[in-house]
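Note that one protein chain of the assembly has been removed; the remaining protein chains are unaltered in position.
Moving on, here comes chain A:
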Amino acid sequence: MSIIRPFRATDLFAFNNINLDVWTETYGISFYLSYLARWPDLCCVQQAPNGPLMGYVIGKAEGTSTEFHGHVTALTVAPEFRRLGLARSMMSFLERVSNDVYGGFFVDLYVRCRNGVAIGMYEGLGYSVYRRVREYYGSLGLGPGGKDDEDAFDMRKPLSRDPFRRSVRPNGRDMIVSAHDVS
């Protein structure tokens, strides 16, 4: 139960309850505006009936030919609104737009290898690890997390234009690349 509506620039004044979170990065203003100026239809928020924002997703479309795909840049839900199915519904929104509007072949995202909850969720939603990217993130600064702290999994899920699932592979966790190899 929530209101799903477009992400608006002025939501940046109201997203603290969501962004004051270890897994959620607060970027510069130009970051958000550059997404909204280009892919507003891949960004949305969920709002509670009495006003507060509950979560949001920010995405983009990129790549060429069979690599053309939707990308989840940020997905996050405020702690008090977790486990209500919000992330699930925002992911299905983003997949729908990537599929119907952009005609992408798959949707992908990066997630810290240490973020067990999110990885579990994505797997539950049909995503699988395509490769592991070394030192993709800055350290969380929370003590020993080892490589899992800074490494990312690149996870993917094929869309209807990829019926033969060419965009994914079974042994992705063993495919290791460095951050320079991805953009």
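As a working rule, contacts are C-beta pairs under 8 Å (C-beta built on N, C-alpha and C of every residue); 3 or more make two chains touch, one makes a residue touch a chain; residues count from 1.
Here, contacts and distances are computed from a predicted model.
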item	value
Protein name as given in UniProt for the chain not displayed, "3-methyl-2-oxobutanoate dehydrogenase (2-methylpropanoyl-transferring)", "RBR-type E3 ubiquitin transferase", "TPR-like protein" or "Dihydroxyacetone phosphate acyltransferase isoform X1"	"TPR-like protein"
Hidden partner chain, touching residue among A:Ala48, A:Met121 or A:Ala179	A:Ala48
Chain A residues touching the omitted chain (full complex)	1-6, 8-10, 12-14, 16-17, 19-23, 26-30, 33-34, 36-38, 40-41, 44, 48-52, 79-85, 89, 97, 100-101, 114, 140, 142-143
